[in-house]
Structures are given as C-alpha cells and as structure tokens.
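Removed: one protein chain of the complex. Kept in place: all other protein chains.
So that you can tell them apart, the chains are marked A, B, C, D and E in the order they are listed, and the count of residues begins at 1 in each.
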C-alpha cells in the first residue's frame, strides 16, 4: 500500500503521493465531451499554488469550500509541462482537524500580540499631550485593522499583520533616528509614523482570511494618503488639537510617498515629513528584499519589478 | 511754465513732465554721504512700475502710504540706463481726489457684479438637490472670497476678481460641454467646477488691495486641492449629502490638476474629473495668451515661461 | 426541433443555438491528423468576435467571403476555456437577405448626412475670403474621405464616419470658444480645425468596409501632420492665398498634437494653434471615455491604456 | 609720445594704448547730467568684445557705421571692474584701409572656394539620375546661401561658411560610411545629407556680415526641417522624381534631428535617415568641442551647455 | 520512396521531407499518459529554430548531444498552429560528416583572421610609445577572447567574432575621424577604442560554441566598463605608463556608453571620449539595422526594440 507524505506545495515533485490540508481556490465543476464530470481547482499554502483535478465529482464543495481549507489525498503528475495534483479523496476540513492556518495563509514573521504591545508602549513615550491624545484616539478607532491587515496588495508586506509589522518597524526607526537628529521633533515624528498608513483599512477589500483582494472605489478615487489626512483633520478637530499640530500631521500623511510621481499629494516640507518618507521607502525596500531572497539559492535572482533590477544572493 | 500731462507708467518717456495718481511701493528714506535726505520708491499703475526719487524728504509718507495711492508731480529722466521719476511734489491721495483705482490695481476685464449674478444663475440650473444644496452652502461660506480674490499669485488671472472670472468661464464651458457629451453628469460637472478652486482663499496671503503677496503656510503644506476636498467632505457630512456624491466631488477637487507632476493628488478617474482638468488647463492657457498678446506688437513675443515657448502675434 | 435565436456576439452563452449574419474573418481550411477537413474562422459584429469551426468543409468560402457577411447556424460550446461557435450551416449573405451592415461594422453614433451638412454650414460662416476659399477647395479634394473614414486605427473614433464626427465636434467647440476668447481669430481657428486631420486619408490603409487596417508607408515616414501641411501649402499657392495666412494654417497642422513627445512637428505658437491642440485632445479623450464607459457596469473599469488609468463608472 | 599697438580684443589689458580696426556695435549717443555729450558702444573682433566710450561726440557715426568696421585709437582702462576702451579718435574705415575682415568677423576655418568645389565633386559621384538631378536643382536654388551662411545662431558653426563646412564634412562622412555599411544606399545618403540643412537660409535673419541675428517667423512657426522637406517635395514634383525617392528624401529631412525631443518631426525609419541623424549629431558635437578647446589652457573648461558637462583639455 | 531535401530552418514548410544537420537544443525525454516514451527538442541553424518530436525514444542523446550537431530525417507538420519537425531518424553528427558549423552557429560576416591581422596593423600605427605598449599588452592578455567572442548577448553583434568585428570597424572609424578633427589625439582615440569592450570577456558566460548564454555575476555587479578600466589601471601601473595617460584611457572606458542612463559610469569629458561614445553608438545601430533588414521584404519591419521604431526597407 502506498505511503502518503505531507508536502509544502513548492516542494511537491512528480510521482509524490501526498496527503494534507490546503486552501481550495477557484473550484469549477466541468464535463468532458464524453459527459464525464470532474472538478478543477487550485490548492494553495504559503509556499505556492498547484493545479488540481478530481474525477467523477458530484458534490457541492465548489459552493461551500471556496477559499477554505480542505483535506486532500492524491498523486502529483505532469500535464502540459506543469505539475498537477490528481486528487482521489477530497473533503472540507473539520473543526477538530490538526490544521495550522499559518501554514496556509501568508502571515508576517512576527508575534502579533507582542508586537502590538510594544507599539503601544512606544506610543506611550510621546510627551506632547496633544499628539499623544490624537494617537490614542486613532488607535482606538483603527484597532481592529492595525492588529491584522496587510500593508499592501502585493509587492511587500502583503500578508496578515503586514500593517502592524511595517508600522512598528518604522516607529522603532523613528525612535532611533530622533536621537541622531535632535532637530527632529520626536513626538511629531512618532505620531505621524503611527498614523501614516492607517487609512489603508479604507483602501483595501479584504478576503475572509484578511488578505487584500482589491482596492475599494474610494481607494482608487481618494487614496489612503488623503483619507488618512482627512481622518486626522476630523479627529484633531473633535479633540481640540491645535491647528498647527493638526496641519503638521496632515502634511506628513499627504506627503509620505516622497514625490508626486510616487503618489505624494504634496512634497514633504518639514524635517519630520522628509524623514518619514525615507523611512517608509527604506522599510518597504528591505522587506521586499527579504521576501525576494528568502529561500533563494546563491546567485542572481530574476528581475524584481519594484526594484527595477535583479538581486544577488551571496553566501 | 511747464505743462504737466498724465501718463500711464508704461508710456512715460524721458523729459516728460508728469502729474497724476500712482501706488506708492517700497518707500525708503535715505541719506547721501553728504548728509542730504531723500526718499526712493516705486510708482505703479496697471501698466507697470517706475523708480522714483524725491529730494529733501523729511515727512512720514513712507510709514503712512505704503501700498496706497499718492499724487505726484515731476519729470522723467534717465539714471543708469533706466527711466526715473524725479518727483518735486508728493502727497497722499485724498478722499475727494478724482481717482480711478481700477487704473492703479490690476483688475479682471469683467463686470464683477454681473458675472457673479450669472454664476449664481448657472448654479441654480443644477437639478440634483444634493449637489445644489452643497453648492449653495459652499457659496455662502466663500462668498466674500469668490467675489474678489485673484486666481493666482502670478502667471495668469493674478488680478482682482480673477477667481470669479476663471470659475465663471469654466462653468460656462462645463455647461456647453455637457450638451456635447451626454454621458457626462451635468450636475456633478457644474458642482465640481464651481468648487474646484474655492480653497485658494486659504492658500493665499492677500494685500490690502486684494492681490496675492504670498502663499500661506497651509497653502504650502496642504495645498488648495486638499483643503478644498476637506471642506467638501466636511460640508457634505454636515448637510447629509450621500457618501458617493461627496466622494465624486472630493475626487474632482483632488485631481483637477490633471497629472501628479502638475500637482494632482490623484489622477482623474471619472468622465467629469477628466473634463474638469482639461477645462481648467484650457481656460488658464487662454487667459495666459490673452495677457501675453495684449498690447503686443505683431511678431514673436519673448519666451512665455508657463507655455514653454514664444507666441506669435499676427494681424 | 431546436429553436434558433439571434444573438449579438457579446451576448452568446454556452449551449445557445444561434442563427444570424456575421462578418467572416480569417477563414482557414485545415485537416486533422486523421485526414478530416474542417474550416476555422472568426465571426464578428460590432459587439465583438467569436472563434468558429465548421466540420467537413469542402467549399471555397475562404476565398470568396473573407471580410464579408455570411449567414450561419449552429451552437455555442466551450473549447479550452473559451466560447466557440460550432457551425452546422454556413453560406455567403445574399443581396436580398435582411441584413443590417451597421450592426456588423462599427459606425459613429451620428447621422452622417446631417452632420456633413452642418459642417458645411459652419464652413460657410467663415468671413475671410482667403480662408473660406481654401476650405472650399480642401473640402472638394477630400470630400470622399471626410464623409466616411475613421479618425483612428484604434483607441478612439476608429469607426466609419469617425473623422467626420471628430472634425465636426471640434469645429463646434472652435465656434463656441472663439466667442469666449475674442483675441482668437475665429476664421483661422475654424479653417485650421477643419483641415487638421484631412491628411489621415493618406495615412491609413482602409479595408473594404472603411475601417483602418494599417498605416501606409507615407503615414509612417511622413505622418499626417506633415502631409496635411504640405497640401495646405500647395493649395494655398495654387489659389493665391497670402503667404502669412498659409503659414498660419501650416503651423496649426504641424503643431496640433501639442507637444513634440505627442508627435507635434513644432510646438504651437499662436493662440489658434494652442487652442486647436487642446480641443483635439479634449474631444479625443471624451470620445475615448464614451467608448470605455458604454455598456460598462458601475464600478472601476480595467486600465485604459490611452488615459494611463482606470475609470470609475458611477450611477 | 605714446606708442600705440594693435591688439586682439581678448588680449587687451588695462593701460594698453591701442590703435586698430574693429566692428562698431550698439553705438548710442548720450548726455551727462551736466549736458556733456558722449558716445557709448562696443568694439568687436573675432576674439571678443569690449565696451567703449568717446567723449564730446557730435558726429553721426551711430547712424552710418552700425555693425561696420571703424578705426579707433585710445587707451584701455577699468570701469566698474570691467575693461573699457577710452577712445580718443574714431572714424569709419575706408576702402583703402589695410583691413582684414576675417579678423573681425567669425569665419569657418576652411577655404570656402576649395570646399565648395569639393562638395560639388562629391555630388557629381551620385549615380542615380533622379537623386543627382534633384541635388543639382537644389544647389542651383540655394547656391548663394550654401556658399556663405552660418549653420547656427550660436552654439556651433555660427560663423560665415558654417553651413558649407558642416554640409561638406557630413558628406565626406556619408561617403566614408557608405563603404563600411553596404546596405546603405550611398546615393540617397549623399543626396539627403546635401539637402538636410539647406532651408536654414529661410530660418535665419542674417546681418550684413552674414551672421545670424535671429530666427525668422517662419523659422519659429515652421522650422527648417519642414521647410526643407517642402522644397524637396516641390522640386521633386517639378522634376518628375519618383514618389518613392521623393518620400525617402523628405523623410530624411523631417527626421534628421533624431528624436522628437530634439526637434525631429518624425523618428528616422530608414538606414539612411538613422545614419544621417547620427552624423549630424557627431559633426555638431565635434565642432562644438573644437570651438570650446581652441585656445583653452590645459585643465577643465567651464560647463559647456550643449554638452551638459565640462571638458578636459589635456596636453 | 520519399525524396528528402535539405532546408534551412526558416525555409521549411509543412509537408517537407527533410534531412540535414542541426544543433540539438533542450532535448527532454517524456512519457504520454499511456506510458509511451518520446523526446521533445528544438533544432536550430543560423536561420532559426523549430520544435521537434521523436517517438519511441530510448536513447541517451539528451545527455550527450545537448547543444551539439545531430543528423536528422523526418517530415514537417503543423501542431497547435506552429510548424513541427516529426523526426524519424536522429543521431549524433560524426567527425567525418559533411558538416558546415558556420551554417549552424551565428557568425560575423567577416574573415576573422584577415580582420584580426588588420586590427593589429592599425594598432601598430600608434606613435605614442606608452599607448602602444599598453595596447600590445592588453592584446596579449585578451587575445583568445578578442579573436572569437560576441560583442553582445542579443540585440546586435551577438555572434561569433562579434567583438572583433565591432572593435575593428570602430578602429577604422577612429582612424578616419582623427583626420577630420585634428584636435583629437589619434593615438589616444585608437588605444581607447581598442580597449573599450575587452572586459566583455569577463562579463559573459559563453556556450561551448562561443555564444553568450548569460551575464556573469561580476558582469552584473561590476560591469564591463568598470572591469575594463580596472584592467587598464592595473596594466598601466605594471608597465609604468604615465598617470595622466592611464587616467585618460580609464576615463574613455568608464564613459563609453555616453550617458549615465545608458550605463556610463561618468559622462565623457574629453574630445576622444565623446567621439568614442558616438562611434560605439553608430556602429551598434548600423549593425542592428543590417541584421533587421537582412532578408527582409520591402515594406515596414516590425518594431525594433533597440531603435524604438519600425524600419522601412526600400528597394
């Protein structure tokens, strides 16, 4: 009797006999010219996706399990030069299955509770009472999002807790840099860094697993820079924050993409706004490099679109 | 006895004996190396400016009359290759002097009351009650500005009533174009056109004569596109305008510069926003051409910075 | 017995039984590895195209009917994930078939005769006898083209009567704008607008249905801006038009793409040339938006190449 | 008694006593505040220009000698930090004065008669009778210009015989290159190279000495690329040159600036047009370098605008 | 019995029976779903490539003959709309087969020995003993490469002896141009031209046939401009060449791509460096045109990526 093994999608090779849990994507019931029923679909985990086929399908998995975990058993073959999973058993995952969702859904390489707690601690170091009050309120209003959503649709940080990871890393950098460059107002820098991407929660459509599936209409027509600045303006007004401080924060949000051609609504014109835009770019590029090099053999990678170049993985 | 004539500044020639009213700019009391007192200044009307000098000055005109009309008498001479007004009498203009401020201060070539009235009539043709309600409120809040301020610091429409002229012309174009292109929502187009530059009132420092002397800090850090959209968002919220309609208007204000490199916060993505950005560019360029060609002899003009070229004045 | 319905190509769904008239494109007789003959082709109407297949083909339709209407009957199935028309009867359309060519060939949404008549009326309002004489002669020389050809190979106005529609709309705009901007010479503007795209007749290869299939060699090497200016120069010389007026018209034709990077041979340097280039851009963009939004559901469209963005279709 | 020396303008130093011939530029009679008459002007030779002053002037040199050679005697002093020629004698140059116009007016470093003769010989090597016939006619029509005018207003080749030098050098290069790249049609290349800049005669206003003082209106509005192509089209038509050959030549003229952003009306799309545009750029840059380095000490030059860089003069 | 013919790959048509020698590329043994073995591969000569299939394959050609010549016999059929070579006999080419490698591998259209000899003769005309000494040493160190490698991975000169052809042509141009522009130092120009691309030998991975298969890691991270300059610096130092001359040569190598956006490490700042960069561009473009037009029917070609345009092949 054949021995089934568990395999990450990326590691499956032809002739493997595999059993395990995967996300079910795009299940489509079909019929051959001979009238034979079958189901095509894709199976996914965090390592990638594989085409699947299941013969003599008569069920309703394609209605009940789209985007949900299933348990499958079958063998890997090759079809039209690509690997294919020939499934012989398939069912929905059950409550008590030994299932690790983190292996199925891309997730930030951080401990989200610990990171959130450290972020809150950093906010607590803000001295200026107005900036602190505003951050506390913005945190309260956006808590459910900042604790979970990605920071991008693709390219980098496009996984669960991506926004938390990106925001926290940048706040650490802001804290560090304000020591080197004392003419920078640390409170303003920390507050602006904390708020800079919060409106991404209004910019993304999220799947049931918390991944970005598309931009919202207001994401297209208004953008998270404007929507974030608008919320800061509104909350500042409600809390009685001074006009000057509110303006400085709005300016940081409007300008944090650095240049109009990168999407900034205005060019950064304060020390804090310039620094924020550079730290945003730095953390985005470094995370992009991390994702590109992870698991990459030594040598040149393929061209990385967002860098405009290949990368070299050295020892 | 010498006969004094009245002259526009641009038409003064050496040896003219001139008497008339001009704006007094930059009056500076000075002393020669021999201890002789004198006053230097510039005299201006809508046709230009000329350097002036007044000997044996002991008064306080430089404190009381800066930027105000004065009556002067004197002769035109040449100094260091440039024309100079040698003033022999100078005094502040009085209430009952026969003085035409329109000849001294650049003013739009329109009848402001008539134009304002026609603009209001056009607003009244908006059918959609929400767009109409919003425009009425925006008009009420900005009435004192839209009736008088320039639409620019320099380049074009940089005169009194410039914003009124620019807005009214564009609303006429919007009205006309919506007949040719019926897929355009006329009400939305008119409302967006009316609102698009209102926040320039927050972007400019104005002189006592209503000309732009500089940008405000919020003009630099936030810009009139954002401040206008913010006001639309706020007013819409107060009036209970639908989210969709408010978003469509905010989008038009944010995008009306057409491209990020021209200052748009987002690219125009609705038929009405694309059309608004083109009509804004068209009216600005045509006004710039009018100002460039006015009084210009046939032939090539100097290079016009905002066009990137010279213009040819033909018969 | 099966009931056949008529369907626009875009509305066909799998399992439809369809009968109707379509254009026959790219018919290619083929043979299976078993020696069985068949014909592959595409069937088109104004709504789109569908792949077709006809078994046991022995005829000569592929020689006589390329690009012509045929009558077909058959069923819609799916092949390799795309819809396919399995034809069981096919023949050339006959003279007396109830056939509406406008449903098969893309056509401007105007009444061409009426529009042409209004265009001629507008030309008749030109006061300057030299500009009028030139336009009358250009009309006479290009009449057969301006009455029918498209204004583009693709992107926008790429249908029958496209040039007529585009030219007429722009002449209306020219007429309107010359009232607002009185420093513009209305006669010159109307004449230049009328002539600006006439040389597209030399730039395009046309199919038998009047659609653009390709650019001519002179379209590539010389372009319609130059060829149009050349014809104006030649006709002006023959008619004794003054050098100055001829030059002003040639300049408008050479510069009507606005900027060198958009194909202008020189930058526009007269009020009329600047305005023409903006009206050309405006009408092209608005028509592109019309074509993009037509039949589009509310929501974001796909990215529109010529706009560099998506569009939002609102209610 | 003081000894007067002759000096090139660039070599004059303060306290020199100088006598010689120079061009008189911008003579302007003036009067001091004390009523004393004097004349200011500039004196020029090929090495540069110097400000001049002549006291107690009562004559009419400023009307009769503008831009003509005068004989002057005087001393060099310093005024406002710049050298000034204090003239004590000045008169118009006479017919029999020992005057070398080549020392006064910038002139190409070639023997114009010899160069012209070699250019004609090169034209004579064209084998194709149509291209040859066209070149002979173009030569006949433009002979007076090609023998004398500059090839530029400034930057490079902006001296007498500049067009002849530039055209001849490029024809030599065309001849040489057609041997290396046999797929290039030598006759077409030579003909296009000969014609490419001839319309500069219509693009420039020339001073009485044959230097470019400005662009003509048609130079601005039409440009020499278009005017040259137009003349080729017209002459080809009159001589019955084939449409294809005429088009190939027009294409070379329209495209010889290489790229739209450098002024090309269309991009070069034949082997000959691409090569012509590169040889034009090459000869222009090399002449610019020659003029920049001539008389330059070893070391870095100032920034050369048309190169976008400094140059290094080595030993 | 069927008659087999020899065919260049580009000239094969469906139903041909073909026998001949081709390079074997990408041979891959496969198995059908029924367990039948077969081999897929591509067959190549200088005219192009064709997909091939060989049934009932049991051998080891795919291990021993990759990238080597094989003798095949079979027929041309069509599969999925593309031509396919159905091979019925296939074997490795033998020593004594009548095989012309030049018909299989892209090779420069020059006589490499003769060209090399002329290149050496040109080097011998360098008068300056330091430049000559350096060239002799660089030749000695790079002889095996300059005699054979391509000058590019693709685009142009991507064939055997490409570097030799490109270098020799440019040295001829350098020799010619130094006569026209005597301010150019001929010795420096020839030396820099000879050395400019030698480090391409370090930039490319070469196949066993001497074609470029990829860039090396140092080709990516350092580039041939830097590696060439580094070798010149090192060799100059070893040979005691003066610092100034060594610097001038290093500068030419670092700058020979003309502009930073084309890969130059610094902008060319000597007459020789500017000229070298233009001759490099000129020879590259002309070779690209030669390769594009070769065998091309009259008419417009497809768009040529490296030119940014189509080309027109005239008679």
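Brief remarks follow.
The criterion applied here is as follows: a contact is a pair of C-beta atoms (placed from the backbone, for glycine too) under 8 Å apart; a residue touches a chain by one contact, two chains touch by 3 or more.
It should be emphasised that the depicted structure is a prediction, and the values quoted were computed from it without experimental measurement.
Note that the undisplayed chain, when the full complex is considered, contacts A, B, D, E.
Only one residue from A:60, A:114 or A:244 touches the chain missing from this view: A:244. Across the entire complex, the residue among A:55, A:79, A:176 or A:305 in touch with the chain not shown is A:176.
Contact with the chain not shown here comes from a single listed residue; of E:25, E:42, E:133 or E:220, that residue is E:220. Interface residues of chain B facing the missing partner chain: 215, 217, 220-221.
Listed by residue number, the positions of chain D touching the unshown chain are 299-300, 310, 312.
Panel shows chain A; residues 169, 172-173, 176-177, 180-181, 183-185, 244, 248, 251, 267-271, 274-275, 278, 281-282, 285-286, 289-290, 293-294, 300, 307-312, 314-315 of it touch the chain omitted from the view.
Please note the rule applied: only the chains that are shown with their structure count from here on.
Between the contact lists of chain A and chain B, the overlap consists of C.
Taking each chain's centre as the mean of its C-alpha atoms, the one that lies farthest from the centre of chain C is D. The two copies, chain B and chain E, are related by a rotation of 180°, based on C-alpha atoms and rounded to the nearest 5.
One inter-chain figure worth recording: chain B and chain C are separated by 43 Å, centre to centre, where each centre is the mean of the chain's CA atoms. Across the assembly, chain B contributes 248, 251, 269-270, 300, 310, 312 as residues in contact with two or more other chains.
In terms of inter-chain touching, the protein chains here follow a pattern that is not a line, ring, star or complete graph. Checking each pair of chains for touch leaves A-B, A-C, A-E, B-C, B-D, C-D, C-E, D-E.
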